[in-house]
Each structure stands twice: as structure tokens, then as C-alpha cells.
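What follows is one structure encoded as C-alpha cells, with my remarks underneath.
One protein chain omitted, others in place.
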Amino acid sequence: MEFERPLDELEGKLASLKHLDVSEQPELAAEIAELEAEVARLHETLYAELTPWERVQIARHPERPKTDDYLQELFTDVVELHGDRLFGDDESMFAGLATLQGRRVAVLGHRKGKNTNENIRRNFGSPHPEGFRKAERLMHLADRFGLPIVSFLDTAGAYPGLDDEDRGQALAIAECLAALSAVRVPVVVVGIGEGGSGGALAIGFGDRLIMLENAYYSVISPEMCATILHKDARRASETSACLQLTADDLVRLGLADAVVAEPRGGAHHDPAMVFEGVRTALGTALESLSAVDRATLPDSRYQRLRRIGEIAGG
Amino acid sequence: MEFERPLDELEGKLASLKHLDVSEQPELAAEIAELEAEVARLHETLYAELTPWERVQIARHPERPKTDDYLQELFTDVVELHGDRLFGDDESMFAGLATLQGRRVAVLGHRKGKNTNENIRRNFGSPHPEGFRKAERLMHLADRFGLPIVSFLDTAGAYPGLDDEDRGQALAIAECLAALSAVRVPVVVVGIGEGGSGGALAIGFGDRLIMLENAYYSVISPEMCATILHKDARRASETSACLQLTADDLVRLGLADAVVAEPRGGAHHDPAMVFEGVRTALGTALESLSAVDRATLPDSRYQRLRRIGEIAGG
Amino acid sequence: MPISDWFKAREQRKYTTPTEASTPSDVPDGVWVRCEGCKRTLYMGDLERELMVCPSCGRHHDLAAPERLALLVDEGTFEEVDAHLRSADPLEFTSGKVYSEQVTAAEERTGLNEAIVCGRAAIGGRRAIVGVMDFRFIGASMGSVVGEKVTRAFELALAERTPLVLVTASGGARMQEGMLSLMQMAKTAAAAARLASAGVPYVVVLTNPTMGGVTASFATLGDVLIAEPGALIGFAGPRLVEQTIRKSLPKGFQTSEFLLEHGMIDMVVDRRELKDRVALLLSYLAAGDE
Partner (left out) sequence: MPISDWFKAREQRKYTTPTEASTPSDVPDGVWVRCEGCKRTLYMGDLERELMVCPSCGRHHDLAAPERLALLVDEGTFEEVDAHLRSADPLEFTSGKVYSEQVTAAEERTGLNEAIVCGRAAIGGRRAIVGVMDFRFIGASMGSVVGEKVTRAFELALAERTPLVLVTASGGARMQEGMLSLMQMAKTAAAAARLASAGVPYVVVLTNPTMGGVTASFATLGDVLIAEPGALIGFAGPRLVEQTIRKSLPKGFQTSEFLLEHGMIDMVVDRRELKDRVALLLSYLAAGDE
């Protein structure tokens, strides 16, 4: 990632020095030791106070664990359910049934690919209307059969294509929002990477919101915000700070309930740690919600939404 | 129509004779009188005992009053509602709100055109999946707002196209059937022309079924039945008798509740008479259903369906 | 007919079950058969061990109702219901073959009373109401009896709050029963709607072929729609579609895989994994009731 470049350079230099035979050039040993200390220092400062824009970059890192990884690591007996029963099956949206530590749940998730081929099939994780309509179908199924919903957010946003407008992208999202608000089962959302606007929100609110430390959730992408405000996408660093889109921001705004810590440098540096964190956070959330009378869930979810927003003269 | 050809010929001959000056050829007067008597006799015998296949032809007559005519003649304040909110607006299916003698209702109807242009736009009255999904949407709307549903049947059947299969023609019909069975408002169906198979049934059952005298309602078109059984579509006359598809057949089978008389030769010979008959039959049906507790309607509709079918060893 | 009779019938070579190496009646010497998919000649025993799935090309050959039951439900758990219902000839339909004679011939040929067999069973240890259709019985078309048995299966599932699993195969409505047949679509769809609103699970397994009025009614109203690989599933028959569009049909048109791609079904499942998958699905859909 861009902000890691100084570290990358230093680490490169260190690696090439270590390649040499120190016994022949004893003065190198000191140089290596100094360089190692510098790398450690830079490591500390670089990751200690990540800017929002740096976190956005980590959230988008291609090696970051994805919905598929969580499905594989956290769940057993996964059954994918395909299709919207109307037009198509959108591979950018996962919908299915799965078991989390003995608990049977319905799972939704934006789905990025691990390679170019997969990414093309999955439209780089940006759903078409069919993806949202499939998700809506799963919401109704989960509601009918009393399955808690676990939703993984990782999308740059709903796809802004021509055919998507033709087939009612806006309506598909709106129907998802309405359906999700009314399900009589617990809904736990986990922001694992990108949380891009309406395309994330369509499966992205509920009774609990868990955010990974470097995941973001935003009303608009920092780049597009910068383009609109400054006609310059390169000012995304500035706008990403203004938009208050990090996990910590969301907690402060009262929108997120828990933050799962990531290893230094981002989840891809130690996926196992993050899987464990998400497993624990999901377990806690589902456990606390299992005690609630399900008939009251839509109402308390509504009250939760109802409180959001800041108003003067209210 | 084919079976009217002898009559057409006779009437043509009569017309050409009448064209001549009788005063110059007094012997013609007798010939004309005789011919007139013969026309009257033929008229009587031709239409007195119409075969099922002749009725099918009358039901398909291009000048036969259509859903649009009933909308215009029987209803006021018609508001058409377009679209399935998913993919398209199917002009072969009418969906809307209208007022029948002061009674506010929701109206569905297959829609044939009055001319070639209109027929192409309306796909000759054969709905695509979007038509059924629009109808389903209206069913839910009528249910939510307590509007009785009046449905006019006039289709050769759901369209057997390639794209229609792609977009789930079967599923669209199935969803319509499920929705219509469950609405908590009275449903009155009027067979005004063709009642072709699943495409008719999708909006074609309810709490009352009124059939025009020469309308038909069939599990399969007589031609296709003949093709399957005899590899010869020309044996449709035979199969249309076997299929028991006329209004009288439906009454006998316990499926239709009322038959609206048509003028000799078919509704197009005196549309006003048929409009009056349908108006009266609809008024009677809606009036009798208005006395019923609406919460009980889905159940009694189910019981009505439940009785259909003949079984040995049952 | 109770399940015990089926085994008797099988001994009388009316049925084959793919779980045992038997010699089905329609294979002259009983040893070699030709795969309808890859045209390879196969040893019947191999084919049966694979539940009539070609080990070479994966072609899923049609199954009779008893064969289907044998691979889907736990052994010895099936109790048939409504076995006594038999088709009448309400229209006295005589165009082409005489319908009543057709029914009798189908009964004799298949040993079944109609094109669907319904009952209570267990699947992977889970209770279910199960119905399986048999295409050999007048193309498993839906007349009054099929409609009635399907409706009763829905009602039984509702009354006992037990998941319903239907395995479909059908050419569509049974035209020899005219409008009584068409109305079975509405009747079964209405029964499905009642089960759905009661929150009782309903899983459908669509097998080759499922067409017309069955696809356009109860068969596609399931909570989960499974299809076997390569099954033909659609509304209009492919020949009719071809005539309508006056072009040749794209490869794979109306197959399970085509429907999956077009978003119409939840999954395509290999027959050899079908029972496990259905059992797993039931464990999810019945979770709320447990």
C-alpha cells in the first residue's frame, strides 16, 4: 500500500544487507542492527496512528480476508442458496445457511474474488439488482424459519451500470432495507472490509454492528466525495478524514457496537487472529440477542434506527 | 369464421340479388323471399347448436369485445397501474383501479389489441413473466387496501418464448396462483373470450367465475391437444369437444357459477347486450360477496378449490 | 401400496432399485446398458451402484418412484398415505387413446396407482412428509388424483407441522381431465401458500423432466428449490418454444444449470449427495421449531 512505501524500502535494504556474508565484513553487523532498529521504529510509528485514508487502503487490500474466508474458517455445514427467482444469480452476493459453533444461521455477504477471474465473475464485489433481490429472499426465508442473520460487508458499493439502472438498482436496495428492518430474527452485521454506501447498507444494519479495526463504512467513497467537492479524486485523504468512516468513528457516532482488533498492518498479516476476534464478537452478539423475545426485535431495531441523526432545534 | 361460411355465401347472394331492380324482373322477388327464408333458417340452425369448436372460434373473433371495452363501458375513474417493479411493463396484462357502479375495485385483465400495432405491443394478449408479476403486485395491493378484484380472462395462454423461459415464466405464474389464493378480498373472474391454460388461470380463479356463453376455458388449446394426440392440429374440432371447455361444460363441472348470454352469432353482434349482462352478473357476484366476512374469504376460496377433481376410490 | 409391497413388486421385476445389483426388466440380458448421455455401454451393476448416475458422463437417468424413495428416505421409515386414490375418467375422454384404459395400462406397467407416491418418512433421521412423482405413469401429468395427493401432502405437513419434501417429474397438466386438471394448479398452489404462511418448511427436488403446469404451480413454490443435474425444467415445451421463436434453441436451454444461472433455483445437487443435502436443509429450516 502507498503509505507503506518507506517501510518497504527500508525492509528491502535490510534484506539485501542480510544477504551478504557478515563474517567477511564485520562492520556490516552494526549497520544491520541499526537498520533493524529503524525498521522496528518505523513499523511502530507507521501503524500506530493510521489515518482514515490509510485504513481505507488496508480495508481494500487484495489479500485481506474476505467473506469466503470467514465462511470457511468460522462456519460449518455451509449451504449456498442461489438466485433471486426473478432474473439471475449474482455471484457478488453470498446468500446461504451455515452453522456457527452449533448455532444455525442465515448468512449474507458481499463477495470479492481471490483472483482476476473470480473478481470478474463477482463483479469485484459490487452487486447488481439480482444480488440485492437474492439477499431479500434470504431475509424472508430467515424470518420465516427463525434463523438469525449474519451479514458480512465488503463492497465498494452497488454497481453503477447501465443495465443495473434498467433493472431497478434503487428499488432493489430499497426493498432490501424494508425487508431487513422487519425480520423477526436477530441481525448481526460485521464490517470486514469496505462498507460502500447503499450497496453495503442494503445488508448492513441490524441489531448489532461489529466493525473490524480497519474496516470502513461510508456514505460515499472518499474519492467520489473529493471529486464532487474539489473536482480532484486525489484529495481522498482529506475527505476520508472528514467523512468519519472508520470503526472508531462509527463507535463514537453510536452506530457500531464492537470493534475487532487487527494485527499491526491489517488483517492480512495474521488472518487467524482476526477470525478468532470475529468468532468471539459474533458469539457474544448472537448470545445476547438469543435472550431477547424475537417478536420485539423489529421494534427495538426500529428504535435503534430511530435514534440515528443529529438535529438542531429538535 | 369458418363455420359461418355457408351463411356468408347465402347472404352474399342475397345482397347481390337485392342490388338488382326487382320491378324489372318480378320473378326475382320470389327468389329473394325464398333466399331470405333460407338465410333465416340457416341462421337458426347454424347458431342454435354451436359446437365447442365453433364457440372457440367465436371466442377468438377479432371483433369480440375485449378487456378494454369492458373497462370503458362498465367502469368509471379507471387508473391503470404499470410495471412489475422488477423488469418491465407488460402491455398484454391490464392492472389498475376502477369503479363499477360506485364500487371501488382492482381490475386485472388480459389485453388483446384492436389492430395489428396494438396487438404487437400487447403480444396478442399472451403475457410475459412481467405481466404476471404486475398482476401479482396488484393482488397484494388490492389485499392491503381491501379492494375486491375483478379479473377478465382473454388469452390464448402465457407466451412460450425463449426470453420468457429465461425470466421464469413458470415461477411467475406459480407466484400469481399462490397470491390470488390468499387475498382477503372478493375475487370475481369473468371469462370474456379465450381462457388459455396457465396464462389464464394465473388471474383466473377466485370466489366466483362468470363465463360468457361463447367464452372458453381450457387446460390446453384444442389445436395443441390435437397435435399431441393425433399429430394433426386440424382435429381440433374433435379435441375441443373432448376437453369440455365451454361455459356450459364449466357449469356442469361445477367450476363456473353463471353464464352471460350472448346474442346469436357471438358477443360482437351486439356488444351492448353483453356489457349489460356482464354488468348485472358482476353486480350480483360482488353484492353477494360483500356480505361475507372478508377474513373468511381465503378459507372459503380454498375450500372451493379443494373440492375440484374427480377421484375413484377416494 | 405400502413400502413392503414395493419390495415384493421389485422381486417380481416390476422395479429396479439402484442400491442393489438387480436385473431390471427392460434390459434384455440384464448386464450391459447404454448410457443415454455419453452413449457408452455400461455394466448395469456399476450404474446402479452410482444410483443410476453414469460414472463416465454424470448423466442422471430417470428413476421410478420406488427407486427414488429408496435413495431419499431412511430405510424402513416410509409409510405411504392416500395409496387408495385412483384416477376416474370424469370427461370420458376418448380422443386418441381411451383415457380410462390408459390409466389401467399405466397402473399395470408401473405397479403404481397414480403418478405420485406420498407418505411419512425420515430423511437422515428427520421426520418429513415425502412425495415422489413417477414419470412412467402417463408422463406424471397432474390430473385430479395427483393434485389431490399433492394437496393432501401439504395439508398433512401443515397438520403435523412436519417439513414437506416433494420430488417432481411431470410433463404438465393431464389434458384428459380437462379443466379439472388445470384447476389442480390453483389447488396445489393454494395449499403451498397455506403451508408457507404457517412457516412449515417445503423443499422441492426438481428432476427430469418437470414441465408445464407442475412447474407453474406447486413445484416452484418451495422454500428451497433443488434440481438434479441436467434435468429439463420449464414452462413451455422446448419444441413449442422453438416454433415460437423460429430459431434453434441455445445449448442447455431449460436445463437445471440454465435455471441456476438465471436465478430460478437454489442449487443443482448430484443425486449421490441428494439425501445428505436434503437432510441438512431440513436441519436448518426446522431449526426454529426445535
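Each chain gets a letter, A, B and C, in the order it is written, and its residues are counted from 1.
Everything that follows uses one rule, which is that a contact is a pair of C-beta atoms (placed from the backbone, for glycine too) under 8 Å apart; a residue touches a chain by one contact, two chains touch by 3 or more.
Source: prediction; values computed, not measured.
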Taking the complete complex into account, tell me which visible chains touch the one left out. A, B
Per the whole complex, from A:Ala30, A:Ala48, A:Ala295 or A:Ile311 the residue touching the absent chain is A:Ile311
Which is it among B:Gly88, B:Pro263 or B:Gly283 that touches the chain not included here? B:Gly88
Kindly state which of the options A:Cys225, A:Val259, A:Val274 or A:Leu289 is in contact with the chain not pictured. A:Cys225
Residues of chain B touching the missing chain are 77, 79-90, 97, 104, 130, 134, 141, 144-147
Suppose we count only contacts with the excluded chain; which residues of chain A make the list? 158-162, 164-171, 173-175, 177-182, 197-198, 201, 205, 217-220, 224-226, 228-230, 235, 238-239, 242-245, 249-250, 253, 255, 301-302, 305-306, 308-314
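The rule is short, and it goes like this: only the chains that are shown with their structure count from here on.
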Thinking of each chain as a vertex joined to the chains it touches, would you call that graph a line, ring, star, complete, or other? complete
By raw count of C-beta pairs in contact, what's the busiest chain pair here? B-C
Which chain is most remote from chain C in terms of Cα centres? A
Averaging only over C-alpha atoms, locate the centres of chain A and chain C and give their separation in whole Å. 43
Cα centroid separation, chain A vs chain B, in Å, comes to 55
Residues of chain A touching 2+ other chains? 85-87
Indicate the residues of chain C shared as contacts by at least two other chains. 196, 220, 262-264
